[in-house]
Structure formats: structure tokens, C-alpha cells
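Okay, here's the structure, questions in a sec.
With one protein chain withheld, the remaining protein chains of the complex are depicted in position.
Chain nomenclature is as follows: A, B and C, assigned in order of appearance, with residue numbering initiated at 1 for each chain independently.
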């Protein structure tokens, strides 16, 4: 047993941090009215791709690095610390879906290009209400010889407008649910950017009208639970790392900012808030790393661990990023400071793929089933 | 319009405070192991009866003072400030039931003696689960010529062991629900004191076996909602006044107690807690006085006001009395200090006749019905 | 005690209503001259109205669809100081344009280095012949981008302790040397606040309000909104949606079926109703001629986080859709005239309500110190000459 990170993991994290601190700037997003279009989204992707990160979790057989969820957590967390806008997350979700659910041919056709950074993906699960569990099937798939025709609407699709290929949950005639692979650049696919409050992330609606696709090999019943656990873990990892970054910058500010002749961090109201924040950071990190380990090991508690991590980190990130604005005072509420970007990422991560409360409902269901 | 208390009310409150501060002592309850039997329960009653308080809300026609719920709030609040152990509350609940639900003969027979302090009452509504809404009818009533025979069990009956007469909710053969008046001192009535944590209040189980009683004239459907609103208001009034008393003594302590060379009340963690307490006190008082006014006026919002007051004051009293123990530090957790008596009264009041959450459920039901 | 508000047949109400029936579309000047801009002021500006009459006027204006001229800084905060501290010339020059809404006012108080420690401000005003020359940098100035008149606090004597060397001025906002920069906040909405840069701004010496050194007393009085807080239950400083509208909205989208949301909504609803009662009690206190005290602080201490809870639950009820800019949580609740009536804007702006006009921490100190008599926070800089204290901190 060893609950601590290994030297290798710490080094991986440190090298990612060094790289990102040097390469990523939010300056252009901190201009009022900025959107993700101003966020160096494509340029960041080129840098990230050059590091080989798109292939992190792709098997070595498909030219990836074949790393575990723990390794991924090191790098994904660092990206979330800087909020680095890029199509990394959508591509990651898509790569997971193809790697777990795709046929050998599908994997061979797509994954090496993804690992090389030349192909980007996105995963379309939710409908306009945001519901994902089970995946919405407002989209339907109709068999057309060897291929399928997809029609319907998806929403909250991360990085859809950047993606070359979409992985879409849809319902077959007859009612089976499955995932389908679609080329994004075809007449039947329309992608509309959402005016998303988290301007460091690209999120879009996708409308399909007889779009041509192929079906992933795996059943929905196999693929979705596996995929969902990883998606939740990834969002939790982002949230935990963001929480820690917000705490750190708030502590720094509280040491410097003076009021009535002393640093504001010497007032108990601030001081105790920061101690509470550290507690939330410690808990977020513990929950997330446990999920990373459990998913890496395909442990029986993986689903539970991922749901717990998403539940805890969602609330903690929202609370800490909100408290951070309060401690910075009015300046922390302006567009020109980073505080609001974290606050918005926190709230967006909390809602995507099921809120903290929805995750807690799943946790208690799992615990009851186990007890029964 | 005038949301402030009148001079008359303020004087009534002040005279009650002066009397109680002089006459009531909790010294014998502050000895470890003390129960309500040590609490000068009967002696306090004699003093209170001599003040005419048992007749406060009884109509002048039955030798009472015929005062309103606002007047009552002045005196009941003061009793709750000192936690004055006595059979006042049970007698009040019983008197309300008889006055609203009794026949002219029943009122004539009982109320003058109650007003004079020579007869005490208790109201038995809940069953062993504590449920009251609607009143439990684990007790059944069987017609025996002019009188009724009652059998069954009641729990959480305030002041039952002191009462000369019990007012009992029961179910008639055929299923009608009603309230019945029973002499306590008869073979079919057994009263067992509960080992109640709030040792400033007497609470008992009542077992009935063919006990002889008579039916109150009013229907359950008329009487219970009227009675319930007043019971909730009375408990809320106690809680609001207790909250204020706890805040005051905690503020005093925080000004005197030194740590690290300065009063603990100069530390923001304590100071801000006390400001929060004052906020809770202000809200509790506003909610309670509004309920007092609405019930005095038989206003359409009376039920809503009583439920809101019970909901708010239950949570506030629990929170403030708990925080008080924390601010006093370890000494505040010993039996010899009064803090725990308020904490226990807070929790008992919160649970009796439906918790804060149960009241909130009623509030939102009423709001929805009104909206519909 | 009587919790009924003045009824339909109240004689004063009849009188007011008759005025609005006779003047269905009054100009700002007409409203001001009728005394409706500041009914609690003495004549000729107001009607010497008690709190009840103020409430009636508010209700009747609402009924007539008429608004007081939008000039909150003048009408709620600052203009009243001219009655007691202004010269007759200042009153004649400034008051009617302020009350009629012709001249929008703004408050040039806060500074970037100050935060809660407003008294530590650095802007200086130096007397130079018959002018003051002002140099400094203000921030969080509402309405500066629309204002004709700025009420400015500046340091006239740096060798006094920080609260003693301040003075207040009435500044024409188009004086050369004044530059206004809008601050866009996280809501991305049209700016609420501005920065104001003052670079050798020369103003006539008769624009000094009161005497030199009275600036701190004037501006702290002005920051306590003087006009009785009428029943304003909205989430954002009394404006915008309230807990009642939250519950109606949640009922409409059937969100109250969820037990946890139902309980949370009920809790917020109860809180909101109690805050209404507290606001009415403050009104009664005014009617009973009780002087306004620090209860304003306790009301804001309770109302600000309550308002945040109102808009937060509405936002969470939207799920992921709540992150789409401009998305409305409840279909049938359309935005009214007030920008805060927009639920989405109200949510993203709501972080400000525990920051503006005293942070939540400062309010709790005020409540604990002034209402409960707890020991004051130490301020080692309070008694030193300001310039010396500043050197020490540098």
C-alpha cells in the first residue's frame, strides 16, 4: 500500500506545470467581451499536441503513450490550473469512446491520428436538458446499408466545433441505444457554438439531419458506464486542480493586501476561510486521486469513486472560487481578473454530466445496492 | 400600520421579566443527574398561578384575562428566557382546546378553575412516533351511553403527570376523529414520565384502558388546525425568546473571557458568530410576533405565519444554543452551566409537533395551493 | 402592533392618487416640484412625509406606472447633505436639477488601494488661490459614465489622522482632467461601475461642501442610505427577483417535486418573508420617530446572502442550461424594467451584493461592535498622522 504519488508522477506533474506556465496566457480572455474565440484555443492545441498529450491514454498499439488515469490526472490537473483553453477534453472523451467501444478497424483508422494531434474528437451525449444518465437519445439512427443515417439534436458538446469526428449517442430503430462515429465536416452536421459563460471552454449544440455515420462496435450497456466514470473523473480532476490554484492565489493575495494597517490574511474571518479552503483542497485531491487509482486498476469501486469525486469537487470548486471573489473584494468580480474564469469553470464543470446532487443520488444508490 | 410593540406590551413584558428573574432559579437543575422532579416545577406553578397567568388567554366570561396571542407572547417568551419549569404550557394547550372546542357546559365546568390555577390540563395528540399532522389516533373512543371509553397510547404529552384533566385526540368507532376530555385521576389512565433530555420540561407517555371521558363539542376538522397553529406559535415564541437569552449571555461572556491577553469577543471568529446570532434573533422575533398578530386577528395568513415561525425558530435556536456552547468552550458543555439546558430545550421544541423540515413542507404546500 | 399596510381608503392615499390621475405623465421636474422625489424632506423640496406617507407615495407611483427620477446617488445618498451643510448658492445651483433627474450624480469615494479601509484614501485636494487642485484615482463609481455632478472625498490635510484630514467637494464631471473608464464585471453586462482618474482637476473653492476636515462625517452619513428602505424584497439590493418569484418559478418548471429542492426553496421563502417583516419594522420605527441606527447594517447583512441564495437556486434549477448566457430559468417570468429583473444577469452580478457598500465582513464587525458592544477591531493606523502611517506601511 502507498497512498502517496510516486516520484514519476510528481515529475510528470512538475514538467507539465513548467511547460504550461511558460506557454499558456489568459491575457486575451481577460478583455471584457472576450469569448473562447479569443482564447488561443487552436494555438494552445498545437503546443499541447507537440507535447504528445493527445495520445496520453491511447494504447501504444495505436501510437499513444498508453498511460493510466493517474498519469492523466497529473497533466489534466495542470491544464485545469491554468484553464488552458484547447480542444483537449473533447478529444480525450472521444478517444476513450473509440478505444473502448470501437472495432479494430475504427481504432486503427482514428487513434493514431488523434495521438499525433492531427485529428480532434468530441463526444455528444446530452440533450438540451443536459440529461446524460442514461444518455439522451433525441438523436435516432437509421440503418443505410453498411452505414447509418443520424437525425436529431445534441447539446453541451465540448469542443464540437473543433472536432473532425463526433461520437454521438443515439437510438436505433427498434430502440437499441448505441454510439456512432460521424465525420463532422458533412452536410448533415450543423454545429452552433453556445454563448457559454465559461469562456475558457468551447461548448456547442449539434444538429444532425441524415448525417452519415458508422456504429461503434461495443454495446451502449458496456460502453456508457465505463465512459461515464472516466468523464466524471476527468471533470473532477479539473475541478480539484482549479480549486487548489484558486486557494493558492487567494492565500497570496491575503498576505499582500492591506486593510487598516495589516494584511487581510491576519483577520480571522479571512484566515479561517482560507483554512477551510485548504481542507476542501485536501479532500478534493484525495477523492480525485482515489478515483484515478480505482479506474486505472479497473477496481470494483471505480464507479463509486468517480461519482464521489465529481460530487465533492463540484461543490468544493464552486464554494472556493466564490469565496475567492469575496476575499479579493470588488476587484475580484471584474472581468479583468482571473477569479471569474475559475468561478465559471467551477459552475460549468459542476453541471456538465450531472450535478453534485445527481452524483450523490448515484452514490447512495450504489451504497444501498451493496448493502441490500 | 405599526409593526412595533405597544407601550402596554413592553410593560407587560418588563413586569414578567422582573417577576421571573426574582422568582425563578435553575440552581437545583444544575446539579448533575437532576430531572424535572428537582426543578421546582410545582412551586413555580404556585407563583405563576398567583400572577393570574393560567387565565391569560381564557375569556373573561370564564374568569380569565381574555388577552391576545401578542400579550401571551410577552409572558410566554419571558418564561422561556428563564426556562421556568412549570405545568404552564400543558395547561395552556389544554385551555385552548377546551375554549375553542368545548361545549358551554364543559367550558363552565373547567375554565374558571384553570384560570384560578387550581386545575391543570394537558393535551395528548402524538403517538409514539411523534406524528401529529393529522393527530394520531392510536387511541380509540367507544360510546358508553352519555360518556366515552378510551383505550390506547399517547406519547410526548407535555405536563401530563401534573394535569388534572387530559384532552386526548382519539378515533371514534366508525372512524371520526375527535378530542375527548378525561379526568387524569382514574383507574384507566396511566401516566409514565419519559426520561426527557430537556429536564426543564415534564413530558410523559399516557396509556388509556377503558378510561372514561367526554367528547369535546367541536369537530376535529375545526379544532385541530386552529389548535395546531397556536401550539406551533407557542413553541416558536419559546424558541425565539430562548435564542435571544442565549445570545445575550454569550455576548456577555465573550466580553469578559480573556485569551491571549484580550477578550475572546475581539476575535473575528467569535465576533462574526455573535453578529450572525443577532441576525437569527431579529428574524426569530419578527417571525414570532407576526404569527402572534396573525393569530390574534384570525388573519388568513395565520397558519402560514405559525408554520414559518416554528420552522425558522427551531433551526435558529438549535444553531445559536450549539454555537453558544462552543463559544463558552469546554465549560459550556458541563451540566453545571445553563448552556446545555437551552440546547436541549431548543432541540425538544424543534421536534415537538413537527420539525422545522416538516413545517417547511407545510409552508410550501400552502404557498403552492395559493398559487394554484 | 398592526401588520396591515395603509388601506385603499386611507385619506392620504386618495389625495396622492388624485394627483397622479390629474398628472398621468409627469415630467421629472413636475414630480420633484410636487415633492415626490424626496417626500421626507422639508418643503419646498419635499412634503415632510412620515414613513407611512412615503410608503403610500411609493405604492401609488408604482400603481400609476411612474418612477422617481433615476438619480439614486443624489436622491438616496448625497443631496440631503446640502440642506444642512451646503450654502444657499449650492442648494439653488444643485438641488432642482438633481431632484428632477436633469443632473445625474455619482459618488467619488472608493480608491483602489483602500478596499474596506475607505478612510485611508489617497486622492488629494490642494488649495491654490480660489481653486482646489485635485489629483487622484477613484474606483467603483456607479454612474460616473453618465454623471454631471460628482461628490468627491479627498484629503486636504495629510498631517491629520486619516479620518480627520478629509473634505468633500461637488465636482462638475466635465471639468478638464477627469477621465472615466468603465469597469466590465463578470456578468459581461453594460458596466455598473467605473474608474475615475483625476489629473490636476481645478475646481472653484466654493465647491467645498461644509468645512475642510468634515469629509469623513459627511461621506459616512451619505453611505447610510437615508431614505426609509421600503418593502424591497429583491435579490440584488432590493431590486430584481425575490424569493416569492423563485418559488413560483420553481413550481412552474416542476422543480419542487424534488424533496431536497423543495426544502431548500421553502427555507429561502421563509427567510424572504421574514426579511419583508424586518423591512416593515424599520419603517414602523421611523414612524414611531425612532432614529435610524445600525439596523441598516443588520438588514444588509441578512438580505445580501439571502439574495444570493435566491438567484443561486434559480441558477442551479437550470442545470447545464444555466451556463448559457441570457438563458432564462422560468419561461413565464419575463424581465421588467429593472435590469436586475433578468434572472441570469442578477445571478452573475450577485457576487457584488456582499461586496458593495460594506463587505459582509465589515458589516458583521459593525453589527457586533455597534449593536452588541463587542470590542472594536484594532486599527494601528487610526490615530497616527496619515502621512506618517503611510510611510510606515510602505
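Convention: a residue touches a chain if its C-beta (ideal position, glycine included) is under 8 Å from a C-beta of that chain, and two chains touch if they have at least 3 such contacts.
The structure presented is a predicted model; accordingly, all values stated were derived computationally and were not measured.
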> Which listed residue (B:128, B:221 or B:300) would be found touching the missing chain in the intact complex?
Replying inline: B:128
> Looking at C:204, C:259, C:336 or C:373, which residue reaches the missing chain?
Replying inline: C:259
> Touching the missing chain, which residues of chain C?
Replying inline: 258-260, 262-263
> What chain B residues would touch the chain not displayed?
Replying inline: 32-33, 126, 128-130, 155-156, 194-198, 203, 257-262, 264, 267, 269-270, 322, 325-326, 329-331, 333-336, 339-340, 343-344, 347-348, 351-352, 355, 357
>> List every residue of chain A that touches the chain not included in the displayed model.
In response: 1-6, 9, 70, 251, 254-255, 262-263, 265-266, 268, 271-272, 274-276, 278-279, 282-283, 286-287, 289-290, 292-294, 308, 311-312, 357, 360-361, 363-364, 367-368, 371
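Just so it is clear, only the chains that are shown with their structure count from here on.
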> Given the two chain pairs B-C and A-C, which is bridged by the higher number of C-beta pairs in contact?
Replying inline: B-C
> Which chain's C-alpha centroid is most distant from that of chain A?
Replying inline: B
> Taking each chain's centre as its mean C-alpha position, how far apart are chain A and chain B in Å?
Replying inline: 54
>> Can you compute the centre-to-centre distance for chain B and chain C, using the mean CA position of each chain? Integer Å is fine.
In response: 42
>> Give me the residue numbers in chain A that touch at least two other chains, ranges are fine.
In response: 267, 269
> Which chain C residues sit where two or more other chains touch them?
Replying inline: 361, 364, 377
